[in-house]
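We show some of the complex, not the whole, and keep each chain where it was.
Chain nomenclature is as follows: A, B, C and D, assigned in order of appearance, with residue numbering initiated at 1 for each chain independently.
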Amino acid sequence: MQDSKISVSGLNLFYGENHALKDINIKIHENTVMALIGPSGCGKSTFLKCLNRMNDLVDGVKVDGKVLLDGEDIYDPGVDTTLLRKKVGMVFQQPNPFPMSIYDNIAYGPRIHGIKNKSRLDEIVENALKGAAIFDEVKDRLKAPALGLSGGQQQRLCIARALAVEPEVLLMDEPTSALDPISTLKIEELMNDLKKRYTVVVVTHNMQQAARVSDETAFFLLGELVEADETMNIFGHPKDKRTEDYITGRFG
Amino acid sequence: MAEKQSFSIKGNRKNKALVEHVAEAVFTVCALLAVVAVASITVYMIINGTPALFKVGIKEILFGTVWQPAAKDPSFGILYVILTSIVGTTAAVLIGAPVGILTAVFIEEIASPRLAAIVKPAVELLAGIPSVIYGLLGIYLLNPMMYKLEIALFADAPDHQFTGGANLISAVIVLAVMILPTVINVTVSALHAVPKQQKAASLAMGATRIQTIFKVLLPSARSGIAAAVVLGTGRAIGEAMAITLVSGSSVNMPLPFNSVRFLTTAIVAEMGYAAGLHRQVLFTIGLVLFVFIMFINISLTKILKGREDS
Amino acid sequence: MEHASIMNKKRRVSDQLLEALIYLCAFLAVGLLLGIIGYVFWRGFRTVNWSFLVTEQSPTKGIMGIAGNIVNTLYIVVLTLLAATPIGVGGAIYLNEYAKPGKFVSLVQFTIETLTGIPSIIFGLFGNVFFGKIFGYSMLTGALTLTIMVLPLIARNTQEALRTVPDSYRSGALGIGATKWYMIRTILLPSAMPGILTGVILAIGRIVGESAALLFTAGSGYYLPKGGMGLFRKLFESGGTMTIELYLQMAKGKYDVAFGIACVLLALVLLLNLLTKYLAGRLNVENRK
Amino acid sequence: GCGSNTKETTAAPTTAAPTTAAETTKETAAETEKTTEAAGAELSGSISMSGSTSMEKFGNALAESFMEKYPDVTVTVEFTGSSAGVEAALSGASDIGNSSRNLKDEEKSAGAVENIVAIDGIAVAVDPKNTVTDLTKDQLISIYTGEVKNWSDLGGENMPIVVVGREAGSGTRGAFEEILGIEDKCVYANELDSTGAVMAKVASTPGAIGYISLDAVDDSVIALKLEGVAPSAETIKSGEYFLSRPFVMATKGEISEQNELVKALFDYVYSEEGQELAASVGLITVK
C-alpha cells in the first residue's frame, strides 16, 4: 500500500453535549478512493467535514484529537484554513453552483487564490471542466448562467469548480444522491478517473456505489468507526458482525 | 333501507344565496375602494397638476429657476426644487445604502449570534421611529454643528450667504440616517435568504470569510439589496416634515451649504395658503413627486418579480 | 509529489481593510441608531412626569401638558382603524378568496402596492383639499386621509395571513356543506387573526408616527373633548396627535417639551414593536401544530 | 429711499380700518350682549379659527378665556400663516381666518371681510449676544436684500448675517416687505413657516436676524431699535416705530351673517374684557 495521505488518531467531536464522533482512528491512502458508509446520523458527514475543518463554521463544536495531512496537524493553531481548504476540496450533496456564469464559477477559486491572468484562467477553466468530464457539454456557453444547467451537469460543474483550485484531496458528501441514474453513472466514472491524481473520500448511502467506486471502505455506526478495510474485504468478509448486518440490509 | 328518509338537494337556496351574494358584494366593494382611493389620488393629482403646466408653460415651470409664487408678477420655476430632491435623495442613498448594507452584513455574517440577537431587534425597532424625531435631532444637534463648519469654511467668502447650518448637507444626513433601518432590515432578510450551501461552497474552496461575503453572498443577494435601496430611496424622496426646518427651506441651487427646498417641503411650505394658479402649481410639484414615486415603485415591482422568477 | 504546506498563515490586506470597513459601518450605524434612542430618552426623560401626561396644555397659564394630544392620538387611531380595518380585511378576503386571477385582481394588487409607496405629504395635500374642503381641519378629515394611507398595510398583512391558512381547511369546511361566507367567518378569520392584528398594529405605528399627512388635515388642537357630546363634536374639531405637537414644539424651539414627547413616542413604538413580535410568534406556533 | 411713503400707506388702513370695524360691530355687540348674557351659558358647539402664527399668543389666550366663559364651547386655532387662514375662511374650512396683515383686494373681492381686532408691531430680532442694537431703515433694507452680509459693516462684530424670514404666505412677511418696499426682493437664507420657528432659529444662531410679531418676543432674542426707536405700544401708537400691522380676524361675509357662536366670539373680542385680553398679551387695542 501507498503512503497515508491523511492519518486520523483519537478524533472526538462534540456538537455541544452530543458526542458525534467517538475516538476515530483511520488512515487514508494517497490516490485511492475511500467510501464512508453507515446508517443516517452515524457521523459520516461530520467526519468528512473534520478533514477540511468545515466544522469550524458550526457553533459550539468541540474537536479533539489529531488529523495529520501530509504529516501536518490540520488542527494546529498555525494552520491557515484557506490553504487547508485549497488543498482539501469538497463537493456537496446538493449541487450548489454560484449564481454566475459557468466560467466565473470555475474561475472563482483560482481568482480567490490570486490568479488574475486571463489566458492562465482560461486554461485552468478548460482543464477543470475536462477533468470533470463536462467540457464538451458546456464549451459553447461558458458565459451562460450556471443555474441553467441540469442537475447532473451542475454537480459535475461543482466538481470542476473544486478541481480548479488544484486540490490534493477531494471530499464528496453523497455527490450523486440528488441525481438521476445516468448522471450518477457519469460521476462514478469520473471518480475512478480522479483517483489517478487525487485522494478521494466519498460518503454514500448506496452500498452498490461504494462497492463499485471505492478501493477502501469505512463503516460508521453511532459515531464510532466500526471497521475500515479494503472494499473487497468489507463487502466480502467483514470482520465485525455489525458491518455484516448492515451490508446485508438487516438494519439502516 | 327504504325507511331512511332521504331529503331533496334542491330547495331553500334563495336565502342562503342572498347572504353569500351580499358577502361577496361587500368584499368586492372593499377591494374596489382601494382602487378608487388610488385612482382618485392619481386622477386628482393629474387633473389639478397638469393645467398649470400649460398655463405657465412646461418649460417655465420645470426649467425655470425663479420661484416667486406670491409676487405681483409671479414666477413658478421649480427646477431648483426638482434638482434638490434628486441631489438630496441621491446623496442620502449614496451615504445610507453602503453603510446600511455593510451593517446588514455585520449583523448576518460577522456578529456573534448573541450580539446579532441584540442588534437586529434594535434596528427593527428603529424602523418604526417617527421621522420627526430624526428631524428634531437634526435641528437640535446637527444644524448648530453645521453652522460652526460653515463659519470655518466660508470665513473668507464674502459672497456666501450664511444659513445658520440649515442646509442641504444637514438634510442629507438626516435622510441618510432615517433610511438606515429600512436598508438594514431588508438587506438582512435578503442575505438570510441566500442558500447556506453557497457560503459553504465558497469557504470549502479556500475563500476567506470576507471574500465569501463580497464575492458570493452580496452578489447572490443583489436583487434583495436592490429592493432595499429602492425602498430607502422611496422613503427619502417622500420625507417632508423631518427636513423642512433642517434644510432652511429657501429655494436655491442644491449646493452643499445652500439652504434648499425639496419637492416635499415645497408642498409643506405653501400648501395652506396657495390659491388659484399657485395652488395648481403646487399640485404640479406633487405630480412631479408622484412621477418619481411611481418610477421607484415600478422598478421595485420589477426587481421583486425578477427575484421570484429566478 | 510535492505537497504544499498548510502552515503558512497569510494576512490578506484587502480582507482586513474590508473587514475594518464593515466594522466601521456597523459601529457607525448601530452606534448612531442606538445613540438616537439613548439620547432622546436621556434628553426627554426629565420633562416627562405624571402631570405632563395628564394635564391639558394652556399657553396663557404657561402649563405644558399633552393630555389633549394623547386623547387626540387615541381618537384618530380608533377612528382610522374603524374605517380601515373592515375595508382592508374585506379587500384582502376578496383578493384571496373570491377573485379569479385576471385584470381586476392585478389592478387591485397594483394599486395596493402603489398606495404603499405614496409619500405622506401627498396624502396630506390630497386630504387637505379633498376632505378638508368639506370637513375643514378636523379629526374626520385626518382619519379619512389616514384610512387611505394605512389601507394597504392592513390589506397586505391580511393577505399574507390568509395565504398561510392551509387549503385543506377550506375544502374541509366546504366539503361538509358550509357556505363560503360561513367558512370564512368560522375558519379563515380566526386562523388569520394574528396576521390581521399584526397589520393593525403596524397601522397604529404608522398613524402614531405620522406628521405630514395629519398636520394639514387634522390640524393641531390640543384641547380635551368636553363631556360626552364633546367626544362626538371632536369629530369635526381639529386635533393634533403627539407627533404633531412634537413637530410644532420643535419648530418653536421648545426643545424640552419636544424631547419629552419624543420620549413618550419612543416608548409607545417600543411597546407596539413588542406586541407585533408576540403576535408573529403566535402565528408561527399555530402553523407548526 | 421709498420708506417714507409706505409708512403712510400702511398707517392709513391700520388706523382707518379699526374705526370702521369697531363702528360696525358696536351695534351688533350692543344688541347681542344681552342675548349672550341671557343665553350665554347655553351656548355650545365649536368654533374653528386658523391662520396667522403671529397671532398664536392672542389666539390661544382668546380661545382659552372664551372657553372659560362658555364651558361648553370649543375653540380650536390652527397656526398656518395668514394667507392660509384667509384661504381657509373663504373655503369654509375654518369659521375665522386670522391674518396679521390687511386683507388683499383679491381676498376682499372673494368675500372676505376684514375685522381688525388689534394692532401689533413687527420686531426685528437678533440673538442676545449680538452687539448691534440699532438699525436704520436703509440698513435693514440692505440686510434683507442681501447687499450687506456681515455685521461688521453695521458696526458690529465680524460675524456673518444669517437672514431669516417667513414663507411667502405670511402676514408678517407681507407687511414687513411692504412697509420697507422690498416686496419680492428679499434674499432669505431660511424661509420658515411660523413666528415661533423664526424666533427659535434667531435665538439659537449667532448672527441671525429675523422679523417676528412683537407680542411673541421673549428674552431668548433681542428686539432691535429702528431709527433709534425701541418697539413698544407707545412708540407704535405714536407712529415713531414704523413696523406695525393690524391683527385681522377675517370672516366670509359680515359678522352679522355668521352663526351664533362666531358672533358671540366677536362680541367677546370687542368687549372691554376682550380688549383687555389683547392688551395683556402686548397688543395695541383698537377700541
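Keep this in mind: a contact is a pair of C-beta atoms (placed from the backbone, for glycine too) under 8 Å apart; a residue touches a chain by one contact, two chains touch by 3 or more.
Quick caveat, the model's predicted, so the values are computed rather than measured.
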Chain composition of the complete assembly in this structure file: A x2, B x1, C x1, D x1
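What we mean here is this: only the chains that are shown with their structure count from here on.
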Most remote chain relative to subunit C, going by C-alpha centroids? A
Nearest chain to the global Cα centroid? B
Counting only Cα atoms for the centres, state how far subunit C is from subunit D in Å. 38
Geometric centre distance via CA averages, subunit B-subunit A, whole Å: 48
Got the subunit D residues that touch at least 2 other chains? 88, 192-193, 197, 201, 204
Among the residues of subunit A, which are close enough to touch at least two other chains? 82-84, 86
Chain-to-chain touches, reported pairwise for every pair that qualifies: A-B, A-C, B-C, B-D, C-D
With touch defined as at the start, can you tell me which subunit B residues reach subunit C in the complex? 16, 19-20, 23-24, 26-35, 37-41, 44-45, 48, 98-100, 102-103, 105-107, 110-111, 119, 121-126, 128-137, 139-140, 177, 180-181, 184, 208, 210-211, 213-214, 234, 237-241, 245, 264, 267-268, 271-272, 279, 282-283, 286, 289-290, 293-294, 296-297, 300-301
Residues of subunit D touching subunit B in their complex? 80-88, 90, 146, 149-150, 160-164, 167-169, 183-184, 187-193, 197, 201, 204-208
In their complex, what parts of subunit A are in touch with subunit C? 30, 69-70, 72, 74, 76, 78-80, 82-84, 86-87, 168
